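All protein chains but one are shown at their positions in the complex.
Note that the chains are named A and B in the order they appear, and that numbering of residues resets to 1 at the start of each chain.
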Amino acid sequence: MDRLELVCPAGTPAALRAAVDAGADTIYCGFRDETNARNFPGLNFSREELAEGVRYAHNAGVKLLVAINTFPRAGEPEKWHAAVDDAAKYGADAVILADLGLLAYAAEKQSQLRRHLSVQAAAANADAINFYVDTFGVKRVVLPRVLTVQEIAAINRQIKCETEVFVFGGLCVMAEGRCALSAYATGRSPNMNGACSPASHVVYREEGSDLVSKLGPFTINRVKRGAPAPYPTLCKGCFSAGGYEGHVFEDPVSLDAATLLQEFAKAGVTALKIEGRQRSRSYIQTVVRSFREATEAQAKGLPIMANELKRLTEGQTTTAGAYAKTWR
Amino acid sequence: MQPAIDIVAVPAPVRLFLRPLPLLPLRLMLERMVLGLIRRRPGLFARLDHHAEKTFLIDPLDLPFVFRLKPRQDRPTVEPLRRGEEGMFDARIAGPLGALMGMIHGAFDGDALFFSRDIVIEGDTEAVLALRNALDDGEIDLMEEAAAAFGPFRPAIEPFLKRATPIAERVTGLPLRRVDTMQF
Partner (left out) sequence: MTARASLTLGPVLFNWPADSWSDFYARIADEAEVDRVFLGEVVCSKRSPFYEDRILEAAERLQKAGKEVYLSSLVLVTLPRERKAMKELAEGAELPLEVNDLTMMRYLEAGKAFAVGPLVNVYNEGTLAWLAGRGARLVCLPPELPIGSVASLAAAGGKAGIDTEVWAFGRVPLAISGRCYHARIHGLSKDSCQFVCGEDADGLKVETMDGEDFLAVNGVQTMSFTHASVLGDLEALEAAGVTSFRLSPHDCDMVEVARLFRARLDGRLEAGAAMERLGALLPEARFSNGFLFADYGAEMVEKAERQVA
């Protein structure tokens, strides 16, 4: 069986080199502005860094994708258009887009540049995907993390493009690209600003034996000293509702679908995506190396062992997420 | 990669030895290192952006002093201060020296250290993130920076550092050098 393509994140040139050296097949990154969905302080690539990154990746036979997956702001599309144009100019192998208008722009102005559909577009069924394929010539879709493996297999039987699925890292419980929770508490959202629960609005405070995390004016969590610290992503906070107290939306766990690689391959998936452009080069190297080994085993039809990556993750526990139907 | 749980504290005898040390020579040494670092890695400031105007308190919990870092491009300062004399800061990053050094050297992942609460952050979270990301991209090796800080005396001091560092790493358990090939 063909080895699944390993698509790896890079938030900095150092992380890009770490991912390439650790065995990535493809790298994805973004420009240092709000055109991408990991617009975090100190992260991402200048134009020069991208050009250098493309050279480094291509020398190693690795592809480089540029995520331009926020929604251009009304009245100022130029920044997003420039990102598409520059991705083409500096030799990126594809752009990852979510916005209809931007897809239309890229299909018209940079028609030779391969277009992938971002998870932010939330195309969750075969008809939606085929709409993007037929209308904008999309070659690959990153599937939303709300589907089971069986549903993914069914989609692959009915669509005319490749699919990429998340295998490891942070886990959104909401349909991505359709969530304004962060904007409700902070005014900044993934769709508009490329950041969910941005650090600029996060405050940690020790209160007695509790570590309290606040997002904007709201208390998102309160954990006892010694318990794993959650990043105050709104949907992973502790709340109370209807007599229930705890993680109303999602436990602070991370996705790890390593043991499902054979099933993904059988379901017709082309590529595996590792989340985490905000993580360090150390994390990238460790996770990429582990998944490279896992895909080698998958290609040989060998069983894939559960990995030891848990302690790197938020909540320090992992889940197969929506890929198993029980998650719902 | 070494698991977060392997972080060792600075041994008590070392701490005792450090306690009475005069801080001025340490400061001069650190500032020379930071200046050299800035000269060689101007990209650091593009990543730090306006957070270069902030004041960071680096707090190795197993040392008898803390470091107040002002990463100004023209004149960076790194002041070692005794506990209780920290003064004002925008953001504080606290944890065992081993965790902080391991993060700088790429041996540990900052987020993982945070999730496991081996490091604690306080104050301006965005500034901490910018600093962390800038340092991570910098691929810094403090031993190289230390050797460079000796300027004309570097050739004299470097062979000694090269020999002493691995021994010091073994004795203290601290990640004193950049990790290029991590063990998994």
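The rule is short, and it goes like this: a residue touches a chain if its C-beta (ideal position, glycine included) is under 8 Å from a C-beta of that chain, and two chains touch if they have at least 3 such contacts.
Predicted model, so just to flag it, every value in this text is computed and none were measured.
Asker: One chain isn't displayed here. Which of the visible ones does it touch?
Answerer: Visible chains that the missing one touches: A.
Asker: If the hidden chain were put back, which of A:Lys160, A:Arg178, A:Arg225 or A:Lys266 would touch it?
Answerer: For the chain that is not drawn, the touching residue is A:Arg178.
Asker: Among A:Leu6, A:Leu43, A:Ala88 or A:Ala123, exactly one should touch the missing chain; which is it?
Answerer: Answering carefully, the residue with contact to the hidden chain is A:Ala123.
Asker: In the full complex, which bits of chain A touch the chain not displayed? Write them out.
Answerer: 71-75, 77, 98-102, 104-105, 121-128, 130-131, 135, 146-147, 151, 154, 173-175, 177-181, 183-187, 189, 191-192, 216-222, 235, 237-242, 244-245, 248-250, 322, 326-328
Following the convention adopted for this analysis, only the chains that are shown with their structure count from here on.
Asker: Can you name the residues of chain A that touch chain B in the complex?
Answerer: Going through chain A, the ones touching chain B are 11-15, 32, 40-43, 46, 198-200, 202-204, 211, 226-231, 278-283, 285-286, 289-290, 311-316.
Asker: Could you pull out which chain B residues touch chain A in their complex?
Answerer: Where chain B meets chain A, its residues are 1, 3-5, 46-49, 51, 103, 106-112, 114-117, 120-122, 125-134, 136-139, 179, 182, 184.
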